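For this depiction, one protein chain was excluded, whereas all remaining protein chains were kept in their positions.
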Amino acid sequence: MNNAIKRKQNLVAYGFVLPFFAVFATMFIAPLAYSGYLSFYAHKLVGGVSFVGLGNYVRAFQDPAFLFGLGRTALILLIQVPIMLGFALFFALALDSGRARGSKAARLLIFLPFAVPGVVAVLMWGYLYGQNFGLTGQISRALGLPPANFLSDSLILFSIMNIITWAFVGYNMIIMYAALKSIPPELYEAAEIDGAGQFRLAWSVKIPMIRPAILLTVIFSVIGSFQIFNEPKLLVEISPTGIPQGFTPNFYAFNLAFVNQDLNYAAAIAFLLGFVIMIVSYVVQLSMQKKEVQS
Amino acid sequence: MRQGARRAAVAITSITAVAALTLAGCTADPGTSSTNGANPDSTGGASGQITDAEREAALNTPTDLTFWTWVPDIQEQVDLFEKEYPNIHVKVENVGQGLDHYSKVRTASKAGTGGPDVIQLEYQFISSFAQTGDLLDLTPYGAADIAGDYVPWVWKQVLSNDQILAIPQDSGPMGNLYREDIMTAAGVTEPPATWDDYKVAAEKVRANTDSYISNMAPGQGAGWLGLLWAAGVKPFGYDGDKTVTININSPEAKKVMAYWQDMIQNDLVSVDPDFNDEWYAGLNSGHYAGWLTAAWAPVFLSGAAADTSGKWRAAPLPQWDASKPASGNQGGSADAVLKTTKNPIAAYELAKWINNAQAPALLFSTKQNFFPTANSVLADPAFVDQKPEFYGGQQVNKLFAEISTTVDTDWQWLPFMEFAYSSGNDTFGAAVAAKGDLAAGLDDWQAALVDYAKQQGFTVNAG
Partner (left out) sequence: MTAQLTHVAAPPDKPSNTDKRRKGANRGRRSNLLTVVMWMSVLYFILPLIWLFMSSTKSNGDLFTTFGLWFGNDFNLFANIHDVFTYQDGIYLRWTLNTVLYSTVSAVGATVLATMAGYAFAKYKFPGDKLMFAIILGAIMIPLTALAIPTYLLFSSAHLTNTPWAVILPSLVSPFGVFLMRVYAADAVPDSLMEAARVDGAGEQRIFWRVSLRLLGPGMVTVMLFTLVATWNNYFLPLIMLNSGKLLPLTVGLAQQQATSAAGGGAQALFSTVITGAFLSILPLVVVFLYLQRFWQTGLATGGVKG
């Protein structure tokens, strides 16, 4: 290919890419950079602005509110994500096996919660969790059980995990189900001739074949866990002491900026959060690529 | 050639980035110093007052004002104002209650534009907004002339550093609001006079009914502080400049909380969060037989708990020392003008008129059942003799007027009450919700407040 054509093509390519990159730079790189810049300063109610270098970051690592928030996020990663993905996988396999009646309807209904906007889902569960007058309370009493206070300080984290699970099992299930659908039938025929039952089939054939889809859901869930904001923000009114300022790092950044008037520290927390997400996601992505190479 | 093109690629990326950054850098400053914006038609400084001609001109120019307040049904007072000044149109917006409202005010004030002209501002937050310089000094507009119209201790609350920063609306003398029917059913015939009596009454209510004598919401910082106020405790101090006094875990405060810890741990009072659907339903159903709160309480009960109207009575708070009756204040608001307003004269007039002219000021007491701060309303028979249906015809205003005289007038606030309340929830409030050690909760709160104050550059006296 001669140079003139190559050059022309390169220019065209840049032309296609430039619009995206222009907006990307202003809406992504610029805020990140600005956040970094702000994070090197501190603003005091008495004394105004001063340069503090890495002071805000040092403060973050010694800040129990921030550390507890990270801890809660870790708990969510270790408890909620596996449970949610486990259920999604179970339902996907169950639907794919064709052994349950009404699979099509079930598939749609399990997916339905995903169509509910997050804010509405949280508001709704807020009502449901009412100990005395909410649905959970009513059902408990109808069953003769003492109604648990799902909004109490000790249970609120698990209640929030429940909301997230409820909303996203369907979505993850659909991803896995679509992957299951694209497994070539020849593999099954071979296994069935060998007399494999459904469970064996699932374990040895189906799950390994959809590993990329499963890992995709893992990475989305990991990213999502770091983003949790709606739940604490919308539930803090009905659980004011169960949801401290630093409930999740995202929520902490919000409170720092808008309640504590500590915008610079908020910028540091936001920047740090982005950094942590990037590291965790790269780790997951790398292991995903390694597995793809292997298989 | 390839190198050149690669350089071009990198150049595209970096140029757009740098351009964006430079743009940001030019407009940005690393701090969040408050806007001390000059107002287009403010002429007065420390000495200057606007002239009558300027006032007339402004009030006759078609103007649009935005008023952020969460007072329910305030449209009636605003309608009266618009009738008085037909050229001024007011848009009333409820952007949230309490902390939500204040954070939006700060956002708008920092942005410089798109914010409200007049805002509702509780007394407890005046110093917080004064400290950040968001409020317009009302002295040049004639506010000093109406000083005498208001109860002295309330007027003191709206002053800071020789500036008048808000016009008082209502105050919140605390009393014991109770459901007479439930108390009678429990065998409590008289409202408790002392806290010891209160405990006995609480035991009767628990024993004979399904109700609690009161609910002590863990997140209701203003309520808890009001109870401390009534006990003569003074946890906060601020000299208007750089020094704060923080003493929330003093022995006196701990003594008050020891009483409540006992009440909570013996299941004599409930600790449900308030101002949510469950809580309203609880009030509606009689799950709570009373509420230790301020005079403005009925306005919140007349909506979601409307069915209980007529069954409530008011009495003074139980006392620590029956010979020295004392009460506290919980809440109560004023109306302030933001410095970022484009129409300071009209905005001042709105804030002033609805709280100062007789008709609208009286309306706050008859419609919203607020406790007034204007002397003329306090003396008005329409107020004094009022027999609200909510209280089954009891002449509550006389009662609250008496209570009001026993409110300790030396109370002060910290200039960062948003943080104070928020950290209170996380520390003291959490202890209440857990029915645990309230003294330890106070210690944690103290630590959090002192930390924050020091970090923000204040000089701290930690009693």
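The letters A and B name the chains in turn, as written, and every chain counts its residues from 1.
By definition in this document, a contact is a pair of C-beta atoms (placed from the backbone, for glycine too) under 8 Å apart; a residue touches a chain by one contact, two chains touch by 3 or more.
All values reported here derive from a predicted model rather than from experimental measurement.
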**Request:** In the full assembly, spell out which visible chains the left-out chain is touching.
**Result:** A, B
**Request:** Among B:Gly48, B:Pro72, B:Pro86 or B:Pro152, single out the residue that touches the unshown chain.
**Result:** B:Pro72
**Asked** Considering the whole complex, which of B:Trp195, B:Trp260 or B:Phe300 touches the chain not shown?
**Response** B:Phe300
**Request:** From the listed residues A:Phe40, A:Phe68 or A:Phe111, report the one that touches the chain absent from this view.
**Result:** A:Phe111
**Asked** Where does chain B touch the missing chain, residue by residue?
**Response** 2-3, 5-6, 8-10, 13, 23-24, 27-29, 70-73, 93-98, 100, 104, 107-108, 110-115, 275-277, 280-281, 284-285, 299-304, 307, 368
**Message:** Tell me which stretches of chain A touch the chain missing from the display.
**Reply:** 8-10, 12-14, 16-17, 19-21, 23-24, 26-28, 30-32, 34-35, 38, 87, 91, 94-103, 106, 108-121, 123-125, 127-128, 133-135, 138-139, 164, 166-171, 174-175, 178-179, 181-185, 188-189, 192, 198, 216, 220-221, 223-231, 233-234, 237-238, 250, 253-254, 257-258, 263, 266-267, 270-271, 273-274, 277-278, 281-282, 285
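Everything that follows uses one rule, which is that only the chains that are shown with their structure count from here on.
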**Prompt:** Just curious, how far off is chain B from chain A if you go by their C-alpha centres, in Å?
**Reply:** 37
**Prompt:** Of all residues in chain B, which touch chain A in the complex?
**Reply:** 1, 5, 8-9, 12-13, 16-17, 19-21, 23-25, 28-33, 99, 103, 106-107, 131-132, 218-219, 242, 273, 275-278, 281-282, 287, 415-416, 418-419, 422-423, 425-426, 429-430, 432-434, 452, 455-458
**Message:** Show me the residue ranges of chain A that touch chain B in the complex, using the header's touch definition.
**Reply:** 3, 7, 10, 14, 17-18, 21-22, 25-26, 29-30, 33-34, 37-38, 40-41, 43-49, 51, 65, 127, 130-134, 151-153, 237-242, 244-245, 255, 258-261, 263-264
